[in-house]
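Here it is, the structure, as structure tokens.
Removed from the display is one protein chain of the complex; every other protein chain stays in position.
Letters A and B name the chains as they come in the text, with residue numbers starting at 1 for each one.
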Amino acid sequence: MSASETTVVAGSGEQPARPAAPSGKKPRRRSRAPLRARLRRDWPLLLMTVPAGLLLLAFHYLPTLGNVVAFLDYNPYAGDTPLQALFSSVWIGFGNFDLIFSDPAFWQALENTLTITVFQLVFFFPLPIAMAILVNSVLSTKARSFIQTVVYLPHFFSWVLVVTFFVQMLGGAGLLSQELRQAGVDPPNIMTDPDTFIVLVTAEAVWKDAGWGMIIFLAALATIDPNLYEQSAVDGAGRWRRLWHITLPGLRPVIVLLLILRLGDALSVGFEQFILQRDAVGRGAAEVLDTFVYYQSIATGNYGFGAAAGLFKAVVGLVLILVANKVANMIGERGLISRS
Amino acid sequence: MTSPLAGAATNRRKFLGLAGLSAVSVAGGGLLTGCGEERSGSGGTADTGKFADVLPAKGELPAGLPKPDLPGVKPMPDAYSSFPTNLVDAISEKPGTSGKEISALTPAWGPAPPGMANNAYIQAINAELGTPVNFSTHDGLTYVDKLNTLLGARDVPELLCVPQWEVDRLPRFSDATKALFEDLTPYLAGDKVKAYPMLATFPTEAWRTSVWNGRLMAIPNPTDGPFAWSFFYRKDLLDAKGLTYPKTIDELFEIGKQVTDPRKGVWAFNDITKMVAMLHKAPGSKTGWRLKPDGTPEHQLETPEYKQAIEFMAKVFKAGLVHPDVVATSGGDAKDLMESGKILFLQDGPGTWQGMQAEQQKITPTFNIQPVPIFSATGGDPLVWGDWEPISWLFIRKGLAKERVEELLRIINWCSAPFGTKEWVQREFGVEGKHFTNPSAPAKTELGFKEIANQYFFISGRQPVIPPAPETPRYVSELVAYNNAMVKYLEKDPWEGIKIEFPAAYKAASTPNEDKITDIVRGRRPLSDLDTLASDFRSKNGGDEARDLLAKALSNGGK
């Protein structure tokens, strides 16, 4: 299969299989033809995007317009229809944003979110890399594929299931506590201690997704030229030296790419995971931005306030991803947006 | 009051039993759950005593209803120990005339019952009604999400049930009633209610609570008991240990310590903070207020009683007497734990009693739960929180034709037929031989349990009584005895009959405050935080604003 032979990691612009085009310019090649001719040629491609495009228009963009309530003192009961309510509500500009920024609960949620992001960056992010290197060193194909099969699996469980698993295993009345108690040891409050909550959510995220996160690094490892290892082994480089000088540089583009993506998503640490456990440890530790938005808009019907918080999150996310991309470009990596 | 006959009791107990009101927690007497509305709003009050002109006239119950044999101390409902042999046929005409399907949204707890197409019970009642009601039964614990979405989108069904404890979580609700629901004053005020004789028998107090913006907006589903919380214990398990229920707060702690045995997986309590606050006689009226001797309102957060209670609760948590699962989930599991004997004391809605007893005695014949008689932790008479707010309100969609509204009201009237009528048995138990057996002491069949989930109960109301519970023969007399003993300690609400819309800041602070209290009792915050909380409550969190409002309500209301 042709696809498997192509370079995997590089993320190198378009069609690596077309060496003829000078890099950087090739997308323009087609545009020289007059529009009419291009239309005649490309209309099937346009047509193909229509169904998906329409679905997004109807179920994503159309309702996105509703975010305008972020700038209103929105009263859903003014006028006779939701639309009239929209028009007859008072425009208050950034009033809702002022309210958000003066709300200590918002800052608490923001702080929690960022703390968790940073914590997971340190304790979660490197794990899949290490696991991939470990698994990659397993020689038996059968053993390797067995390990992969098992550790990918939790990625496909819903959060309800993951949290259930954790409660049943580590919860106060779960398997572990039961065994400990029988052995006469006082079990710790793993599921309910707000001080260690950050460890718990990270552990859950690791359990669910670290195995899956490994997959991308495994693929990258597969593209590293084995000759490099042989040569350096001949040169007398030890295992760690080879790891440092060959393996990690080979993984660098992927690592940078994933870091950018993670940073762009720094304000999302997972909605369901937190809403499921928020009550167990109290809002002090478990309220994150996503749950804050949810409780403001749906659970209390404070639509304008909630929409404003959601917009804030989107804008900051955009800024973060642009900044991260810029930084990556500056340090000489091919970021994310220089493509397409 | 006229002879109080009707039959909410079984149903309400059952639904409260399933509801896990401990999880809903704002059911009443809850801590700091305001209901302010306008975002910048300073709140408002309405003295419902003034609404005499919009309220329905009180009517007589149908003739020939049986007499209750276990009278309640007024205003507690009377009770029946057995089913009557002769049922009254209270409504002879079919209420439905158009045959056009009625849409309705009602809550249900536990697994959802089958929809109309697969539900013989709904089909049977609909045949009686003449016009089918198509229920959307929605999970009670996420009901507020659904309500907020429907209200925000202004897409409400013809009949919408709004549970009383959810109203506080629906912002601008009085605006919503104006915009979305039919004003029922022209249909029901004064003598007009005579067209719907069953509705006319509801307690006037319940109607009073159904007035928004000075108009009669909803049909109440009156409560059969005012108590906010009960404190149950596993009598069978305590007896086996040679113990009995606590009569003082120290005994409570001691017994808690004696029965807790983590190695066997047994703890004493679920989260009993509210019960302990009540035992310490902290105030509970209107989300936790009372009047000081000088006549100024005072919130529970500011009272020494409440502080004592929180200290006690912190001690209970610290001693490890609360089941760790309750700490881990939002509390919904507490009933399971009580049923399986993993906790021996349960703070829960009063409705838990009969449902749990009936269910569990089939598995464990010796199963026996009883309410702990409320005692005072600090001497003197105990204090019991509660109010007479209805279980739920039923709203009718705005803009329907006059004939349609009248048809809906006739349907509601049919569903509201009281205990002792043929209609009541049908609504409650479905079809004889199919959904229940033994008409002299009806018992639901498997199909009955599967299909009947209080659908029609939530589109009706009645003058409450406590009907017999044949599965649990001791229960009715035990309940009446408990009710009659406790009602004399029912806290007097200084603002009774006054609808309070608390200021926005007060309302916004309620949940965070509650979270902080939870943190304190669970040892995540120091006890001293309680004082900070109280001073913040006064200055920042709308406490003083709410106090002024409450004070003004009394001077204006003339109550």
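By definition in this document, contacts are C-beta pairs under 8 Å (C-beta built on N, C-alpha and C of every residue); 3 or more make two chains touch, one makes a residue touch a chain.
Following the convention adopted for this analysis, contacts and distances are computed from a predicted model.
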Checklist entry - What name does the UniProt record list for the absent chain among "Aldehyde dehydrogenase", "Na(+)-translocating NADH-quinone reductase subunit C", "ABC transporter permease" or "histidine kinase"? => result "ABC transporter permease"
Checklist entry - Which of these touches the unseen chain: A:42, A:80 or A:111? => result A:42
Checklist entry - Which is it among A:90, A:160 or A:323 that touches the chain not included here? => result A:160
Next on the checklist: Given that one chain is not shown, which residue among A:129, A:191 or A:257 touches it?
Outcome noted: A:257
Checklist entry - For subunit B, which residues reach the chain that was dropped from this view? => result 18, 20, 23, 105, 109-118, 136-139, 141-142, 145-146, 149-150, 152-153, 155, 263-265, 329, 332-336, 339, 359, 362-363, 443-446, 448-450
Checklist outcome for this item: Where subunit A meets the left-out chain, the residues are 1-4, 6, 8-11, 14-18, 26-31, 35, 38-39, 41-49, 51-53, 55-56, 58-67, 69, 76, 82, 131, 134-135, 137-138, 145-154, 156-158, 160-161, 164-165, 168-169, 173-175, 177-178, 182, 207, 211, 215-216, 218-220, 222, 254, 257, 276, 297-298, 303, 306-307, 310-311, 314, 317-318, 340
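Methods note: only the chains that are shown with their structure count from here on.
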Item to check | List of subunit A residues in touch with subunit B within their complex | outcome: 73, 75-78, 80-82, 85, 105, 167, 171-173, 177-178, 181-182, 184, 186, 189, 191-192, 194, 279-280, 282-284, 298-303
Item to check | Of subunit B, residues touching subunit A in the complex | outcome: 39, 144-145, 148-149, 151-154, 169-172, 175-176, 178-180, 262-263, 265, 323-325, 327-331, 342, 512, 515, 518-519, 522, 524
